[in-house]
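Note that one protein chain is taken out, while the other chains of the complex remain in position.
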Amino acid sequence: MTSRRLGNWLGLAYALTVFAFIFLPVAVLVLYSFQGGRLPVPPFDGPSLKWYGQIFADRKLMSALANSLGVAAISSAVACVLGFLAALGLARQRIPGAALMRSVIIAPLTVSYLIIGLGLLASLNASGFRPSLLSVGIGHAVINTPLCFAIIYSQTGAHQINFERAARDLGATELRVLWHVSAPVLAPAILASYFLSVTFSWDEFIIAFLLSRFEVTLPVEIWSLLRSGLNPKTNAIGSIVFLSSVLLVFALELLVFRKRGNP
Amino acid sequence: MELRKAGIFFAAVSMTATAAAEATESLNALVWCDHTDPALIEPFEREHDVRVNLKEYEGTGTALAIVDQSRPGDWDVFVIDGVDVPRAVDAGLLAPLPADELPTENLFPELVMPENHTRDGVTYAISEKFGYNTISYNRDNVDPADMTDMSVIWGDKYSGRIAVYDYYLPIIGMVALGLGINTAEISASDLPAIRDKLFEMKDNSKQVGEVVSSQTAIATGEVDVLVGGGEWVTAGLTTELPELDWVVPEQGGVRWSQSIGVFAESEKKELALEFVKYILSPEGQARLATSSCYWAMPANMAAAEHLSDAQRAALRWNSQPDYLARSQLYPAPDIELDAMMQDVWTEFLQR
Partner (left out) sequence: MSGGAWTRERILALGFVLPALAWTLVFFVAPFGFMVAMSLWRRAGAELVRDWSLVNYLGFLARPHFVEGLLNSIEIAAIVTAASVALAYPLAWFIAARVPAGWQRIALALAIVPFWTSYVVRSYAWTLVLSNKGVVNEWLTSAGLISEPLQLSSTRFATVTGFVHFFVMLSTLTIFANLKQLSPNYARAAADLGAGGFQTFRLVVLPLTLPGIMVGGFLSFALCLGDYITPQILGGNNELVLPQIIMLQLGRRADFPMASALSIILMLTVTLAYLACARWLKLERA
């Protein structure tokens, strides 16, 4: 028993060390967002809220924030709808060539974002479209559709197919089945995939960087902030993104996941 | 439910986006990052009720790449390195400017550069801002006397304490000056010797970085010498870090200058010209000189009255005659030599 207890203590010590490593940059980031002077390095001479004041007064940063939210919400909705329909279609019926279709839909997951962005940019230039938030959104829907498909597809099964069949036997139209049966049955998977997509889109840099022009998303704006002057503003916006994301996750955990599952 | 909400949200956001896009007239400008300071742009936007869309780039190659990928009429205003204006004129990118509406007679004489800005008596661009890529250093930690000789940048005396600004043109220019080659005369046959010195420099340097990481490195004491630095790195920091200094070495320094012009394909040439005139006005020049991305000398001498004494001191207004006399322009390679220089630079980074 003692060796097991020793093992527990060692394990705990190890876990705490790794946690310290994981939290170190975040702690430093947040701490120096309250820096008083211009340089976000020791010694700490705060606390001061002036950098927070500056980011809220920064028009470009705030519009980038709005752009990011819009692109994430819309591109994820597109990805979710496409993924959901494809998952239903492939789960319900054996279609000739289903395996091939599955691999085509999944394929973007296996290619790095840089390459997806480069391909889209080259095609965009060749076809005469201008880069914009729309092209960023398309890029993000491309990377997130396979994700939504995979998550929703993994949750389809006999259970949901039987429900659909019963509804159809009762005379429901295909659209009603979709809306009143399939979607609610798969709601947890749809929701999970939607929020995962939002997260990925929200944080995605390279596609947004390559495919945008005047209107940019937050990571791209932060990137240019990083290149245009060292100051704790970057810490402040980073801290805000961090805290709001954590709050969102926490709220989701309470509102969505607690509802089911917990006794 | 979620889907319906998403649908409504989608419609709402796309309508707002369209509405916002059509609200006011807009002007599209391709610029270095110093033009993105709201303190510079907003007065013009208010006065003309226009939205200025800015796309920043670093390096003429990048700018031309962006233009290359655009449709005709996409761009209205072009800020470009003075030495590269002939390239842009050759490519037919720039529209003629009405010379009589520009404050050319108020510019520092060295910045008029008619051989770059005019062709066959037609003016295509005008200088707006200039500065030097030289050696910045921390006075407390190095011997200032060492900094007056260009060879310090590849010597090993300050090994591990040197940062290099990641832009191939000025740094290759500085190395060329150190080797006694005029920047305007660099040819393919000089590249091997330049390459050797670049590699020596890389072996002694701690990092190669862009504007901010270079600033960070020297401001936080990460390094004590910044190759390619100058007032554009340190002028904005002098109040907090008075020990940061810079010098034009005996062999001379590399002078950079930005010019501004109007795109030939622009559909808003009059508004674009107004923007050019605003940037060249004394007030515009003072704001540009002290803009958030980097400080540097305004091309228009009339800006002096709109700058404080401290600002003029940080910009070293009074030393300009001496600096201007001892500095040479950026190298302006043709496209083949440019590709060779970039290749050498990539090799330099990889070393």
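Letters A and B name the chains as they come in the text, with residue numbers starting at 1 for each one.
In this text, contacts are C-beta pairs under 8 Å (C-beta built on N, C-alpha and C of every residue); 3 or more make two chains touch, one makes a residue touch a chain.
Quantities reported herein were computed from a predicted structural model and do not represent experimental measurements.
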Response to the item:
Contact set (omitted chain vs shown chains) is A, B
Worksheet item: Among A:86, A:151 or A:167, which residue is in contact with the omitted chain in the full complex?
Response: A:86
Worksheet item: Which is it among B:213, B:238 or B:328 that touches the chain not included here?
Response: B:213
Discussion item. For the chain not shown, which residue from A:40, A:70 or A:131 touches it across the whole complex?
Written reply: A:40
Worksheet item: So which bits of chain B touch the chain we can't see?
Response: 59, 61-62, 64-66, 68-69, 91, 160, 166, 206-209, 213, 216-217, 220-222, 335-336, 338-339, 342-343, 346-347, 349-351
Practice prompt. Spell out, residue by residue, where the missing chain touches chain A.
Written response: 8, 11-12, 14-15, 18-19, 21-26, 28-29, 32, 40-42, 81-83, 85-86, 88-90, 92-98, 101, 104-105, 107-108, 110-116, 118-120, 122-123, 125-126, 138-139, 141-142, 145-146, 149, 174, 199, 203-206, 210, 218-219, 222-223, 226, 234-235, 237-238, 241-242, 245-246, 249, 253
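In this text, only the chains that are shown with their structure count from here on.
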Worksheet item: Okay, in this complex, where on chain A does chain B touch?
Response: 37-39, 41, 58-60, 70, 73-74, 77, 80-81, 125, 128, 130, 133, 183, 187, 190-191, 194, 213-214, 224, 226-230
Discussion item. Quick check: in the complex, which residue numbers of chain B touch chain A?
Written reply: 2-3, 6-7, 9-10, 13-14, 17, 28, 33, 36, 38, 53-56, 58, 69-71, 74, 210-212, 215-216, 219-220, 236-237, 240, 292-293
